[in-house]
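Just below is one structure, and these are the notes that go with it.
Note that one protein chain of the assembly has been removed; the remaining protein chains are unaltered in position.
And now, chain A:
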Amino acid sequence: MTVAPKREDYDVVVIGAGPAGLAAAATSAEAGLSTLLLDENIGPGGQVFRAIASTPVTDRSQLGADYWVGADLVQSLRASNAEVIQRATVWSLDRNLDIAVSVGGASAFVKAKRVILATGALERPFPIPGWTLPGVMTAGAAQTMLKSSALVPDGRTVIAGQGPLLWLLAAQILRLGGRIDRILDTTERGNYFAALPHAFAFLTSPYFAKGLSMMREVKAKVQVVSGVTELSASGDGQLANVSYVAAGGKRETLPADLLLLHQGVVPNVNLAMAAGVEHRWDELQLCWSPVLDASGSSSVAGIAIAGDGAGIGGANAAVVRGRIAARAAVEALAPAAAAKLPAMATLRADLAKAERGRIFLDTLFRPAPQFRIPSGDTIVCRCEEVTAKDVLDSVAIGATGPNQLKAYRRTGMGPCQGRLCGLTVTELMAQARGKTPQEIGYYRLRAPVKPITLAELAAVPKSEDDVKAVVRG
């Protein structure tokens, strides 16, 4: 599985083997295009179908029917001629559709006629006091361990935040016999009213019945505190307490070994931005989303984006977006073969159905400002350990945006390359300077989008011209 790509050129290279990538690669390969699927993880599935081919959680009811949908996608992929490489880290993609990928400690280079980016989402930063303490993790982290290793929390466990994933995770932990002491719901009260106009679409979407039954299942077993407006973690080198203020203004502190945070997911933009794809600030989803046409094509010719990386839409929408992007590639490269695939109109109708109810969810679970824009000693950049006060001090002496801030504070220059601080820095600086996030902008991202060693770079095959370009004399 972890061998270098077999060819140097492909019709289509798909990056990421989550719902969108699996569907895109299978569609493209079925239509006869030479297709390469590169994925960083040990097995296919992305986050939502993580460990779908290897999970030790064999009781299918525990992870739920929505999870096992992933098995069919993997089966379709395997039945196709797509070449699949796991544990392959793509570290460069450029406007010429040249791709650099690290596999087993060595880099290979491939060229594509079309690239479909399916790099998905990551959890929105949740910068509260103490969020870097050992014992504080994301809800997604706990779910990853649950799916891939059947691990469940067994110490004093608090889950805090909001959104569908939080309830799904809680239900899964309980089904596997794990421990949850309390759930702190940070959904803003005002969001319920704001979401009301969009309720009809949601009530008639599949999310509604599923969500309601899951919340009932969890609330029957765990104390849920709603209307939480303040949240912090504390401890000496290890999480010891979670402190919060609930509706009514009463502060409570409870001892905890594990705090799981979640306030939604946002597109994982690093590779797309480094390739030069234009992004815009999405004021509803409060994140950067790529500018795309109806087929997922980006501002860079030949690069399409499918799945949550194209704007958060969930797993069902991701699958359809993957098929749409792949169909568009087939139409461009092998028009005759496109006749075998479902019609674009059919796919667009599927997408509209899968996206039904999304605006309601986005509005209801729009995270509150105090959980996005921290203050004082709260760490913003986990890698370089830069606090909100540090950022504001830099603004006060002239830092204008995230890229200038790098020179002042090194924010975003650590190994995570801004993935865990970028949105916070943009919103914090926008607020401090009285600008919009769109005006403030984002870090300029460049290859390598994941760290690779100098030794690996040095071992890359070089032509005589390459050597002449840098060697004197």
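To be clear about the criterion, a residue touches a chain if its C-beta (ideal position, glycine included) is under 8 Å from a C-beta of that chain, and two chains touch if they have at least 3 such contacts; residues count from 1.
Methods note: contacts and distances are computed from a predicted model.
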{"item": "Name under which UniProt lists the unshown chain, selected from \"Ion-translocating oxidoreductase complex subunit C\", \"Beta sliding clamp\", \"(2Fe-2S)-binding protein\" or \"ABC transporter permease\"", "value": "\"(2Fe-2S)-binding protein\""}
{"item": "Of A:D9, A:E385, A:E439 or A:D466, the residue in touch with the unshown chain", "value": "A:E385"}
{"item": "Listed residues A:D9, A:D72, A:D154 or A:D393, member touching the removed chain", "value": "A:D154"}
{"item": "Selected residue (touches chain absent from view) among A:G140, A:G264 or A:G302", "value": "A:G140"}
{"item": "Hidden partner interface residues of chain A, rising order", "value": "40-42, 47, 51, 54, 56-59, 87, 122-123, 132-138, 140-142, 144-145, 148-155, 176-178, 237-238, 257-258, 268, 382-385, 414-416, 419-420, 451"}
